[in-house]
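Note that one protein chain is taken out, while the other chains of the complex remain in position.
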């Protein structure tokens, strides 16, 4: 019926690592576009949190100009945090994650593909929305540019570090709150350099070195976080 | 060598060693700490700038120092847990994480008490205090994750991953907080020991740091013993031990 010879196949007789990563990435994108509301939620949250500051603190132009970049960064950080709970949860519930862990390719690369899909579906839209909110927060033009640049480098770091927390808290009670507790302290350096770079730019200081440093963060997160997430996933799988 | 390593991992063996070691740790630790603190609080000379209020460093510095080293120790134990699956290493992490949290809290508290006469306010966003606050968060996360996972083995390994991720981040956090601090408030008075501290000040400080290390060793042994008894409650030797304790 199957026509496939039953024998032990050599590992090479399968899918390449790149092919498997692409498949994981594409599936996540496809699933996300079937449930568009889930894509919209972090964006709405982002806009709402930003709106709270003029209402809750002050709509003064001087205040917003000074605090705007920080507010946008904190709001972006919180929306990424909010979306992280979904990163592995659905896959865990329907068993897709078991199949992912059992794929012959290195798990950390498959996790990297999932994390990149997560960034493209949450972090990137936040960056694209930032100029609009930047104008509403009375940010000068060049600040908005730098702000977008720092978020463009910074949001992937948030997704990557966040994937570790999502993997560690998978299947636990009140995983969402726990995830935030674990991850927020680790987000602090990115936040500091993200907002610090914008502040330095608005004072006319050169920011090349700061951006390079953020790039180094991104590189570090890209190389280390998938390993940590993959081992955390295996631990969470074993526990279920 | 391997046999020694294997033995070291055995909870029963550790229990025996700890029982013999603990009185020494406690006596030496208490003596050193007492000497250091009494010397520092009562006999060390006044600071020419801060007067007597600086004396809190004899408590603040040891707690802050130890709070950070405990996290490093936990990271070493985490590697041992993940690589060699040694039970004792994970008992250590579980036993000392709350101690680290309390030490961090004490460091923050004494820092705030010091801040009041020095800066006229309980809290300022000084680089060191802020780093300590983030360290407190890290400890909190480790404890929260450990409590949330029911299965002992999974909890041990998950916590180990988290501790390692944290320890990679600690230098980055320190560096970024210091940078942030210079960006926002350049040249304030900092909670740093002056480089030219006279011997009458640093010797008692050294004594109290050492003393606290010994006390920590004692406390770690005590808490590890409790954890071991709990985990091994169904084994023969624990039952014998408990029965032997009864009249």
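Note that the chains are named A and B in the order they appear, and that numbering of residues resets to 1 at the start of each chain.
In this section, a residue touches a chain if its C-beta (ideal position, glycine included) is under 8 Å from a C-beta of that chain, and two chains touch if they have at least 3 such contacts.
Heads up, the rule we're going with is that contacts and distances are computed from a predicted model.
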Check: Any idea which of "Heme exporter protein A", "Branched-chain amino acid ABC transporter permease", "Glutamate mutase sigma subunit" or "Tricarboxylic transport membrane protein" UniProt assigns to the chain that's been left out?
Finding: "Heme exporter protein A"
Item checked: Contact with the hidden chain (one of A:100, A:167 or A:181) -> A:100
Check: Tell me, which residues in chain A touch the chain that this view leaves out?
Finding: 1-2, 4-11, 13-15, 19-20, 23-24, 27, 30-31, 34-35, 90, 93-96, 98-105, 110, 234, 237-238
Check: Residues of chain B in contact with the chain that isn't shown?
Finding: 150-151, 153-154, 234
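One rule holds for everything that comes next: only the chains that are shown with their structure count from here on.
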Item checked: Chain centre separation in whole Å, for chain B relative to chain A (CA means) -> 33
Item checked: chain A residues within the chain B interface of the complex -> 161, 164, 168-169, 172-174, 178, 181-182, 184-186, 188-189, 192-193, 196, 199-200, 217, 224, 228, 231-232, 235-236, 238-239
Item checked: Residues on chain B engaged by chain A in the complex (per definition of touch) -> 82, 134, 137-138, 140-141, 144-145, 148-149, 151, 154, 157-158, 161-162, 164-166, 168-169, 172-173, 175-177, 179-180, 183
